[in-house]
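Note that this complex is displayed minus one protein chain, with the remaining chains in position.
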Amino acid sequence: MNPMIPLFVVIPLAGAFLIMILGRFIRNFNKYLASLILLFLVVVSFWSLFTTGSNVSVYKAGGWEAINSVPIGVYMVMDGFTAIVLCIINLIGFLSVFYSISYIARYTSENYFYALFCLMVAGMNGVVLSGDIFNIFVFLEISAISSYALVAFGVEKNELEATFKYQVLGGIASFLILMGIAFIYWEAKTLNIADIRNVFSSGYDRSYYLLIQILLLSGFGLKAAIIPFHAWLPDAHSSAPSPISAMLSGVLIKAVGIYVIIRLFFNMFAISEGMAILITTLGALSMVVGVFLAIGQWDIKRLLAYHSISQMGYVILSVGIGMMLISRGIRSEIAALAIAGGIFHLINHAAFKGLLFLNAGAIEYSTGTRNLQEMGGLAKSMPATSATSLVASLSISGIPPFNGFFSKLIIIVAAIMARFYFLAFLAVIVSIITLASFMKFQRYAFYNKAEGDNKQKIKEVPFPMLFSMIVLGIICLLLSLLVFPGIREMILTPATDILMDPSRYSSQITGI
Amino acid sequence: MKGMTIIVKKTVQLISGLIFLYGIYVIIHGHLTPGGGFAGGVIIAGAFILQILAAGSDFMKLTKEELGSTMYENLAIFVVVFLALSGMLFGAKVFFFNWLPKGTVGELVSAGILPLYNIFVGIEVAASILTIFLALVIFKEEMPE
Partner (left out) sequence: MIPYYLCFILFLVGLYGVITRRNLVKIAISLSIMEFSTFLIFALIGFREGGVAPIVDPADPVKLYVDPLPQALVLTAIVIGLATTAMLMAVIIRIYRKYGTFDIREIKNLRG
């Protein structure tokens, strides 16, 4: 049993409460402790990524061993896919905390900010590491409640209205997930994911199974902001403070939305063709509707939030193509390619969307406005921000040699090889419209003629914000190396294997 | 905020001690009867809230109360995490391991480390519900009418 696994949850949790206790007495203690905790977690998660490989490590909390090969304890599971998502969460978390050292200084009560941030990271780590479905629900609620408080942090009118909408829809999502868990328990009499798979693979009632799948897809789809469940996302992500927007859009909708959908539908349920067609349709709709709603926006952060919906549609689309091929039982190497493309796009989107939101925060910090029609000519007065913003815009539009090009290429090639020509055509069209939208963003913000009077007061942002943006820009370039065969074997292939072969997942957990 | 009439004040002074004792009973017998940390903590918080509602006080004193209850809450959670981590030092070296001796079934002093968890979770829940109540009352009092 790997003793590193509970540290991912325990250390941020203890750190959050330590910040609350000692932050009143020692000045600046909260910033340094939060940064140190997250730096330590980044190191541990990268170490786990390079040593996990293709084995599945299981940690039984409390030491409760399985009786007659029926698991009765609470299991925490780490495999290839989990290690990738852990790295994303902790790395973007560390860069956001470092960015917020100078951004949050203008709010009062910074203590609460760092404590809630550590709680949110602890909750997300718990979701990706848990091995049974009720633990997923508990950690999901921990991170969701922390994010409700963080969205409303600097209590303005817009933020309060946005967090009210977010909370009501998030509450409905939690209710749907709890109903799904209740119906699973009624049928399977167990809560462990691997054990539920063993029960479901021998006979089940077809319409009851469909009800459970629809309930869980709706609940986690509300958390992941897929069309038609996207109504809370533009308000919440645009009204939050910028490092929180980067965390929400870059990590939260992936770790508690897309990750759980992929894990449950591949490793727990047996894939049926109707559900695969439904998921592919939802992905294609998200892609198209998201980008058409994003073109007409003049507020920077609302534009970026609508683009998040569209890019999540790419991931769901490629995962859906993989599911359709598996359910028909043909061409499994194309299914592996599609799933690998989806996971790669997940990693890339975390990097460039986080960078774009941090850039929008830097622009707002210097100029005090978020409306594209009121700013201009920032390329001369903010050179580092402008350069990293150019890198991120080219990545999201899919221009070589940045990382967005490679992941979108893999998705489109997989769609063509599986003979879904219409979906590949839609993906190319959406990519072109994304390019147009970001060229508009670049032109109005950075390269236009400056608007008169406040041109001379704008200067570059302080060092912590610059450091985070430059590091993310370098990561955007480095991630394009993941497509080469040597590195891909080490990182992406274990994740794809464990998803495509669910009997190995369940036998390695319940057999131990 | 204003207090209530003299009948309510005298009754609350008599009853709130009994409610506190009942809450402690529910917490300590958590491994024998239904209840445990959460339910007992809410009952203890109820005793304190009843006192504040009946007696009424100006909100300057309530801010000092809130500082105290926040400190209790954070310290209690810290002790719970510490107890859980201490399971990694003894026995099977896992998180949440039960390493104190377990006595016979049905006695009050038995079941290893569970009564300690119950007590500290009870303190934490009581302090946090009191903090929520005080925060909302102080905010309402500070609002300009």
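Each chain gets a letter, A and B, in the order it is written, and its residues are counted from 1.
As a working rule, a contact is a pair of C-beta atoms (placed from the backbone, for glycine too) under 8 Å apart; a residue touches a chain by one contact, two chains touch by 3 or more.
This one's a predicted model, so the numbers in the text were calculated from it and none came from an experiment.
Peer 1: Which of A:27, A:157 or A:206 touches the chain that is not shown?
Peer 2: Checking the options A:27, A:157 or A:206, the one contacting the hidden chain is A:157.
Peer 1: Touching the left-out chain: which of A:178, A:214 or A:477?
Peer 2: The missing chain is touched by A:178.
Peer 1: Take the complete complex as the reference. Which residues in chain A touch the chain that isn't displayed?
Peer 2: 134, 137-138, 141, 145, 148-149, 152, 155-158, 160-164, 167-168, 171-172, 174-175, 178-179, 182, 185-186, 191, 235, 239, 297, 302
Peer 1: Name every residue on chain B in touch with the hidden partner chain.
Peer 2: Contact residues on chain B toward the absent chain are 32-34, 36, 38-39, 104-106, 125, 132, 135-136, 139-140, 143.
By our rule, only the chains that are shown with their structure count from here on.
Peer 1: Per the centroid of Cα atoms for each chain, what is the distance between chain A and chain B, given in Å?
Peer 2: 36
Peer 1: Please output the residues of chain A touching chain B within their complex, sorted ascending.
Peer 2: On the chain A side, the touching residues are 1, 3, 6, 10, 13-14, 17-18, 20-21, 59-63.
Peer 1: Could you please specify the touching residues of chain B with respect to chain A in the complex?
Peer 2: On the chain B side, the touching residues are 70-71, 74-75, 77-78, 81, 84-85, 87-88, 91-98.
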